[in-house]
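Reading through the structure tokens given below for one structure.
For this depiction, one protein chain was excluded, whereas all remaining protein chains were kept in their positions.
Note that the chains are named A, B and C in the order they appear, and that numbering of residues resets to 1 at the start of each chain.
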Amino acid sequence: MKEFCGLFGISGHEKAAWLTYLGLYSLQHRGQESAGIAVARDGSIVLKKDMGLVSDVFNPDNLEELGGGMSVGHVRYSTTGSSQLVNAQPFMVRYARGTVAIAHNGNLVNARELRSRLEGFGAIFQTTMDSEVIVHLLAKPTYPDLEHSLIRSLEQVKGAYSLVLLTPDTLVGARDPKGFRPLSLGIYDGAYVLASETCALDLIGADYVRDIEPGEIVFLNGNNMRSVKPFPPARTAYCIFEHIYFARPDSRIFGHNVHQVRKELGRQLAREQPVDAADIVISVPDSGNSAAMGYSEESGILYEMGLVRNHYIGRTFIDPYPEHRDLMVRIKINPIRDVLQGKRVVVVDDSIVRATTSRRRVDTLRAAGVREIHMRISSPPITHSCYYGIDTPTREELIASSKSTGEIARIIGVDSLGYLSLEGLLKAVPAPGGQYCAACFTGHYMTETCEEACKDCFER
Amino acid sequence: MKEFCGLFGISGHEKAAWLTYLGLYSLQHRGQESAGIAVARDGSIVLKKDMGLVSDVFNPDNLEELGGGMSVGHVRYSTTGSSQLVNAQPFMVRYARGTVAIAHNGNLVNARELRSRLEGFGAIFQTTMDSEVIVHLLAKPTYPDLEHSLIRSLEQVKGAYSLVLLTPDTLVGARDPKGFRPLSLGIYDGAYVLASETCALDLIGADYVRDIEPGEIVFLNGNNMRSVKPFPPARTAYCIFEHIYFARPDSRIFGHNVHQVRKELGRQLAREQPVDAADIVISVPDSGNSAAMGYSEESGILYEMGLVRNHYIGRTFIDPYPEHRDLMVRIKINPIRDVLQGKRVVVVDDSIVRATTSRRRVDTLRAAGVREIHMRISSPPITHSCYYGIDTPTREELIASSKSTGEIARIIGVDSLGYLSLEGLLKAVPAPGGQYCAACFTGHYMTETCEEACKDCFER
Amino acid sequence: MKEFCGLFGISGHEKAAWLTYLGLYSLQHRGQESAGIAVARDGSIVLKKDMGLVSDVFNPDNLEELGGGMSVGHVRYSTTGSSQLVNAQPFMVRYARGTVAIAHNGNLVNARELRSRLEGFGAIFQTTMDSEVIVHLLAKPTYPDLEHSLIRSLEQVKGAYSLVLLTPDTLVGARDPKGFRPLSLGIYDGAYVLASETCALDLIGADYVRDIEPGEIVFLNGNNMRSVKPFPPARTAYCIFEHIYFARPDSRIFGHNVHQVRKELGRQLAREQPVDAADIVISVPDSGNSAAMGYSEESGILYEMGLVRNHYIGRTFIDPYPEHRDLMVRIKINPIRDVLQGKRVVVVDDSIVRATTSRRRVDTLRAAGVREIHMRISSPPITHSCYYGIDTPTREELIASSKSTGEIARIIGVDSLGYLSLEGLLKAVPAPGGQYCAACFTGHYMTETCEEACKDCFER
Partner (left out) sequence: MKEFCGLFGISGHEKAAWLTYLGLYSLQHRGQESAGIAVARDGSIVLKKDMGLVSDVFNPDNLEELGGGMSVGHVRYSTTGSSQLVNAQPFMVRYARGTVAIAHNGNLVNARELRSRLEGFGAIFQTTMDSEVIVHLLAKPTYPDLEHSLIRSLEQVKGAYSLVLLTPDTLVGARDPKGFRPLSLGIYDGAYVLASETCALDLIGADYVRDIEPGEIVFLNGNNMRSVKPFPPARTAYCIFEHIYFARPDSRIFGHNVHQVRKELGRQLAREQPVDAADIVISVPDSGNSAAMGYSEESGILYEMGLVRNHYIGRTFIDPYPEHRDLMVRIKINPIRDVLQGKRVVVVDDSIVRATTSRRRVDTLRAAGVREIHMRISSPPITHSCYYGIDTPTREELIASSKSTGEIARIIGVDSLGYLSLEGLLKAVPAPGGQYCAACFTGHYMTETCEEACKDCFER
């Protein structure tokens, strides 16, 4: 139940649904499976969510119906298997204290354990989402108000979460004490805005104020904000992969522009992993573009367009020939033979997961007549799974967990392969290296893992 | 009824529908309004078409149902107004001689005149498409076989057309005598393939053979081809805008790779329109990328990523604030403030039509803190409408038809504006300049215009 | 291409679409496959049609959009095979003279021959409907106006038709010279109304004026009517099955109330085919109800409810057990065991076609404990197919074409079986017997048959 998602919220505006729609639009790269918006107005909350892209789910009619007020929105990543409408967010329930809509980004390592415990007392769950655990904890009648209930609930969950939560009169934003996932705060037309990435603030024309801090909970209504930090201080654990891959190049994440951070990764990569005799540097578009430009600048090798991305693929491309292993690569990325033929090429990509895709891209480049392929990766080898909300495969499927760089180079068929070193990565990113979670490269997890958290509860 | 479209055909394959689907996929940039595939098998033709993207219209079920045989496919450009299913292609009819499915790309200047004449004799039209005129001409019982009927029909039409036509036993490809629109010929697994651009051949793994020549008609069945050139020789009139804007950078058009031609346009532009003191060159993505790279190489000014395109917009983005003029620009393209702030920037774009979009992009760049904007356009000023299938506005709406370059620079708010000269353009493109249609820059049309062709027929 | 349909038209009303919708609603029993409405207003015609019931196709939105003016509507019978949207009516085309929408009820025996002839001259047909032949004849430029074109066109067609036709300024109603199919004329709120049955007039509150006469064409606009009778007088051939089965019991057909005619058939049946010792008379609901009541009255045997019809079946009932032959009978009609057990029962039904349904109903009655079953049919044995628009099976499938009454009684398993005699039928119906078409009972067709009409044209 790994999830990678985008969040948006606004603390009161007559065009709240429209603005949230725009915000989700710009966060679409963080999740294409489902989209939802909840708007609080006149003491109640209305919700619209469905499977599909933001542009599939919303239209002028349902946005007008959702209307104005306070709002939260969510886009969800498309992972295989659990793609069901019931798991779309925001998740809304009515309970004794009233109505609440919640949307979250991240993964709780002890969700299964908490759920077993709650069910043992008679709780009935509707979904398989982490968020529902938080709501059931909130529904316990122990504490007098939302603030106390929320703090006590979040004290019990472990792992990564950024979340936006809406009641009929309050918008809440929260980030776990280690700050795995980003959440930024902006201001627009007298209202506070919460967004996973600043590109959502840019689109609606909001001004960036600051990031919600790790362990901070903000209670917002119109231009009023109350911030609490109820949890003990902790070493932060910013997800370093937001810099490397997830975020949009025009966003600021953890306070720094993504494109420029990636370019610096590319420069560092050129220093660590130079190629002596190459004619051109090309990127695997679009995720490798920034690092490839940095590599080109640092190395002085010409940046060329060797691969073209087809932007009309949509979510629903059908593979007619599962037996032709490179069709799914070619449908997305086509080489320009006239650029590549006979050339010695540095190919810059952001990461290698299973290596199957890389291998097929190499085949495609070879078929286009490339003479030498020097693959350069702007991150270290991924050796461990993520428990904090990134959809990585199991450790066994991660090629770098069992193969050396030389073996991987042979498997994918390149003339040379070079990864950015962990030290180089931690030097190139803007914050001090010790503030990041780099567990996918090191196996040094920042909390207990799901398996550890759940060792006492029965497996389903 | 201007149309810009993509064509595909295959002369016999057990996976004909699937291959045509793939071909249309890679031609999706030539038309997002509707998609259709017709397959000929066992003496009859089956057709599936609908509004929407290729991936919306087709799925494994209907592709399996369409099955194998000979096939033609079509994607249609989204123009406002005439978006109706009845106008989707291929257009199929049953008439005395049997069944025929036709798909075309281009615009006939005398379609209205021919239609009036046919209706006067009792013909009943189902659509408002040019293609139907050709089919009614074909249905006349004067000639003994398809070949003669088709030649006589095409002798009567004037203007631009590339077309693919399917009967139960023949796939036909044809290109008008002046060769306005491209049509390439490939071979795959023992079958001939027709496609508007070579990227469609690449995707299915077909080998490029040659272009269908201007005025050539090919009759294909399996690996048999018969070519006829029944029309008197004519000066060719390749659409120069295919080089500048329409085609995919990885395609060959009129025999030459699009990216490389555009890069040469950018180099020529740098020679003609240098900028003395600039910090970076950026492109308006994605159409300006190749020319911007050429400009950077020729000028030595660093190529940077200043604007980021959002690839998830989809066809159905709703503009919530028509009053905020720059939202529709920002939703597509967002600036990277950290790259742009305080910089002197060369912005390379492919063309200026009405100037409204350019003006809004300039506003966006200014808001991101750019110090100087030097816009460079990799084509001459567009001063005349197109009658041959490109969806240009009326002459009055073309800003360069009435304003000087200096006036346009003021209107869009740049520090300097420079167009590529017509001479520079004709020098930079690969074929001799006299073989192109450049009427949009010169007003020198290659045939009579629609108004001239129809001066005797009543307006609707 | 047999069709049994319902027609409606109104010569001008601000609520034309709504009134036509209501009219079609009350004619729904004449066709459940598709429904359509065309409205003429401001010089043009708008059309909405689709597969499905009237209530599926129309809603307040599309009815408001259709709006007011002159209108025609159509419901089409569900026959297997040719169920396609393209064959839904009204059928609308734009041709040289303008726009025309046509809807018809009946079957032309020479449609195929005429179509072959028209296609030989280059005509392109869109559908497989008879109506399109009439439109192509109309489109011929020979005659100066609609009236002359229509008369000349109808002179060429042979067979059965009632039709309504709409141009932007005229509503036309026409009935073939023999008057096979009904068409009644009413008046409502200053406008003329055309309808297949008077129940449509009743529903909207229109007053019945008279029937359109055989061979009459009326041209209507608002409260203006011009009637022409351009064809030579002919012996009429009213479809006697409209009395027996098709029409609604509350309609007047050919000037007489259907329920009362059917009751008289039941009385005549009781006189001709008495049952000596029976406990109750039951009907096969609902088509046998009226005749059963007549039989009961004439015979003095108690009318009871022995079979109950399930009115929620809908069009889409799925037969889960094709191997259980009586399930499809039971899903529609369930016996009341407590009424039937141990009884001697007269079962009145309107007709027997293939006998399979009758046999299953008899099984159902036996399983409910009926002691004796005396089946009485309120029409003679059906021995011949219909060429005039009724969806009868081929002659071979008509059980009475090859079996005697005694054999049929054994096949369906009744203790006795009695049909109404042809003489009795012709005596019981209200008009003189010689004015009817009773070809399905006699084989004495009123025109040449389809086979005779088409002996010179090639079969498809």
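The criterion applied here is as follows: a residue touches a chain if its C-beta (ideal position, glycine included) is under 8 Å from a C-beta of that chain, and two chains touch if they have at least 3 such contacts.
Given the structure is predicted, the values throughout are model-derived calculations rather than measurements.
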Check your understanding: Relative to the complete complex, which of the depicted chains are touched by the chain excluded from display?
Key -> A, C
Check your understanding: Per the definition of touch given earlier, which of C:58, C:95 or C:419 contacts the omitted chain?
Key -> C:58
Review point. Looking at C:220, C:293 or C:352, which residue reaches the missing chain?
Key: C:293
Revision key, fill the gap. Contact with the hidden chain, among C:334, C:356 or C:449, goes to C:334
Study note, to complete from the structure: Cross-chain touch to the chain not pictured, restricted to C:33, C:113, C:176 or C:304, is C:304
**Study point:** Among C:67, C:98, C:168 or C:249, the residue in touch with the chain that has been omitted
**Key:** C:249
Revision key, fill the gap. Per the touch rule stated above, chain A touches the missing chain via residues 93-96, 119-126, 135-136, 139-141
Point to revise | Touching residues on chain C - with respect to the absent chain | key: 15, 18-19, 21-22, 25-26, 28-29, 32, 53-56, 58-60, 63, 199, 202-203, 205, 248-250, 252, 257, 259-260, 286, 289-290, 293, 297, 302-305, 308, 310-318, 320-321, 324, 327, 330-331, 334-339
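In the analysis below, only the chains that are shown with their structure count from here on.
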Review point. If each chain is a node and each touching pair an edge, is that a line, ring, star, complete or other?
Key: line
Check your understanding: At the interface of chain B with chain C, does the proportion of residue numbers present on both copies reach over half, so same, or stay under half, so different?
Key -> same
Exercise for review: Specify the chain most distant from chain B by Cα centroid.
Suggested key: C
Revision key, fill the gap. Chain-centre distance (mean CA atoms) for chain A and chain C, in whole Å, is 64
Check your understanding: Cα centroid separation between chain A and chain B, in whole Å?
Key -> 37
**Study point:** Where chain A touches two or more other chains at once, by residue number
**Key:** none
